[in-house]
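Missing here: one protein chain of the complex. Every other protein chain is in place.
== subunit A ==
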Amino acid sequence: MLDKEGIAKRIAKEVKDGYYVNLGIGIPTLVANFVRDDIEVEFQSENGILGMGPFPLEGEEDADLINAGKQTITALPGASFFDSAMSFGMIRGQHVDLTILGAMEVAENGDIANWKIPGKMVKGMGGAMDLVASAENIIVAMMHTNKAGDSKLLKKCSLPLTGVACVTKIVTNLAVIEVTKDGFKLLERAPGVSVEEIQKATEGKLLLEGDIPEMQL
């Protein structure tokens, strides 16, 4: 089974040379730490930076330089700043190659819910609805089950949707799964996790084809 860093490490392998990548808040933010350093990648943060770098050194924090999670960041050589309309123009215009975000629920048709629990938690969708409506390559990073132990990979989302039939891949603490038109296709198992355990933790339709290999991290 993977921890959050393990999920980020596995997703980092999906980041290819020449990609512009948008990272969501939480586990997705960690992905930047594990991307190979022999490839050229730029991270976009939708509040208005392309070429986002690591956190600043202590004493070098700048209130005018933050990411979409409101954390202080740095700008790498070659970075650029822009307004929010241009930022979402990049996203809506499909110039961003890969979007990695968290979710509360994903359905077997690729629907995603991650912005609202009616009556309990309403934080807002931020840029998530724009991202999932336009991006062609969307990877969800999340735990396979919620704190109560219920599956987050469902036949149908129970929470208000963020986007419809949009998720392409899911990486959880248990598995790598591709969203196909027929359901969740199991691609890889996390180290030490059996197909049966994944099956048990997946409410939606899980497609199994041949031997399912263990993830290489």
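FYI, a contact is a pair of C-beta atoms (placed from the backbone, for glycine too) under 8 Å apart; a residue touches a chain by one contact, two chains touch by 3 or more; residues count from 1.
Just so it is clear, contacts and distances are computed from a predicted model.
S.K.: Consult the UniProt record of the chain that does not appear here and report its protein name from "1,2-phenylacetyl-CoA epoxidase subunit A", "3-oxoacid CoA-transferase subunit A", "Electron transfer flavoprotein subunit alpha/FixB family protein" or "Glutamate/aspartate import permease protein GltK".
M.R.: "3-oxoacid CoA-transferase subunit A"
S.K.: Of the residues listed, A:Thr72, A:Asn137 or A:Ser151, which one is in contact with the missing chain?
M.R.: The one listed residue touching the chain not shown is A:Thr72.
S.K.: Touching the hidden chain in the complete assembly: which of A:Asp17, A:Asp37 or A:Asp64 does that?
M.R.: A:Asp64
S.K.: Would you indicate which residue among A:Met1, A:Leu76 or A:Met129 is in contact with the undisplayed chain?
M.R.: Per the contact definition at the top, the residue touching the missing chain is A:Met129.
S.K.: For review purposes, identify every residue of subunit A that touches the missing chain, sorted by number.
M.R.: 45-49, 54-58, 60-73, 75, 81-85, 87-88, 91-92, 119, 122-130, 133-134, 160-164
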